[in-house]
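With one protein chain removed, the remaining protein chains of the complex are shown where they sit.
Here the chain labels run A and B in written order, and each chain numbers its own residues starting at 1.
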Amino acid sequence: METIDDRIIGMLESFLFIAGDDGLTLKNISTLLQTDEESAVIIAEQLRLNYENRSCAGITLRLYGGSYRLVTKAEYADDILRMLENPTRNPITQASLEVLAIIAYKQPVTRVEIDDLRGVKSDGPIQTLVAKGFIMEKGRLESSGRPILYGTTELFLDKFGLESIDMLPPLVDSDEEPFGDTDLFMSKFQEAFEMTDEGGNND
Amino acid sequence: METIDDRIIGMLESFLFIAGDDGLTLKNISTLLQTDEESAVIIAEQLRLNYENRSCAGITLRLYGGSYRLVTKAEYADDILRMLENPTRNPITQASLEVLAIIAYKQPVTRVEIDDLRGVKSDGPIQTLVAKGFIMEKGRLESSGRPILYGTTELFLDKFGLESIDMLPPLVDSDEEPFGDTDLFMSKFQEAFEMTDEGGNND
């Protein structure tokens, strides 16, 4: 208790880092660190002190609404606003690109479906994409609220150099290899060779 | 230059923290820090060293696919996996890996060249790799049929922990000598003196 193990502080930092904006409750933290809540408070406080005492730290720990979160230090707030003006690489933001990908492959699709898939609200990117002319309303779903169905436009095809929407490369979930046949073949093949094999007697 | 201002290191950390898995290129960093790229490299390296030297740090800095990213330290991987819903890592088949290796080293390369090298059709693995976002069309060969030329993506570099495509380890032959035709000839020559029987199964 007097000297907290460095490793457990590092572990907490790594957990909080991954949790990002969602943060972790004290209960989460004590579960994850496999300790009681009292110790968890002490460890968290030590991590916070480390950040506060290190002038080269850009982040620190805050407790808001029952959740511990890593946040950037207040002194860098103005600098971070610069990130809004200097978006990285793509001429289209990552968020917009994600939404566009979903609409391109799953059209016609509602905003709610897009939100579900991304796990975040997508109003902003959808607005941007409509404004850019990449997507448009393709009707309404006949269900409660009659939500808008979105689809891609001709301009989208043009900008992405596609002859038609069918020319999009096929997409698979990253977890599954789409070639069940090959695997079946291979497993059969293996079976066939699991048996005793006469080798080396053929000169 | 000898002593880098603590504040600028903290600023970089705050930027990288916000960028998350999008990461920041050297260009982004120098723009954001309002400095030249040379200084940006030095500042980034100092930040990395700070992480590596601090045993209580849970995170560190890595350069993958041309983008700097904050990542959790390897030593906490097991702890983090514990909290992940589905800790199965993205499986990639041996066939896909072979095709990926060929494309990575020989890019830009056509499907036919890949098929020839492997002695089997590679349509399936190529399709999977495109869908996983590891390879992409890098143009067409100006010959009959205008076959697609494939190359690797930044996502490939990121997921395979490579700083850039130039950082691929050199191709090696399993024998210690990286030999050309001459060496092939020489080794045959030597063998010829050692043994001449075709069977060679002298165990």
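Definition applied: a contact is a pair of C-beta atoms (placed from the backbone, for glycine too) under 8 Å apart; a residue touches a chain by one contact, two chains touch by 3 or more.
The definition used in the following text is that contacts and distances are computed from a predicted model.
J.: Missing chain's UniProt protein name, "Dihydroxyacetone kinase DhaL subunit", "Segregation and condensation protein A", "Heme exporter protein A" or "Sulfurtransferase complex subunit TusB"?
T.: The UniProt record for the chain left out of view names it "Segregation and condensation protein A".
J.: Using the document's definition of touch, tell me which of B:Asp5, B:Asp21, B:Glu45 or B:Asp123 contacts the absent chain.
T.: B:Asp21
J.: If the hidden chain were put back, which of B:Arg7, B:Lys27, B:Arg48 or B:Arg118 would touch it?
T.: Checking each option in B:Arg7, B:Lys27, B:Arg48 or B:Arg118, the one touching the absent chain turns out to be B:Arg118.
J.: At which residues does subunit B meet the chain that is not included here?
T.: Interface residues of subunit B facing the absent chain: 17-22, 60, 62, 64, 69-74, 77, 80, 83-86, 89, 92, 94-95, 97-98, 100-102, 104-105, 117-121, 130-133, 136-137, 153-155, 158-162, 169, 171-174, 184-185, 187-189, 191-193, 196, 198-201, 203.
J.: Need a quick check: the contact residues on subunit A for the chain that isn't drawn.
T.: 14, 17-22, 24, 27-28, 31-32, 72, 80-81, 83-85, 87, 90-98, 100-102, 104-105, 117-119, 124, 128, 132, 159-162, 168-169, 171, 173-174, 185-190, 192-194, 196-203
Heads up, the rule we're going with is that only the chains that are shown with their structure count from here on.
J.: Taking the mean of the C-alpha atoms as each chain's centre, how many Å separate subunit A from subunit B?
T.: Measuring from centre to centre gives 21 Å for this pair.
J.: What does subunit B use to touch subunit A in their complex?
T.: Per the stated touch rule, the residues are 6-7, 9-20, 22-25, 28, 31-32, 50, 55-59, 70, 72-73, 75-76, 79-80, 82-83, 88, 90-91, 93, 95-96, 124, 127-128, 130-132, 199, 201.
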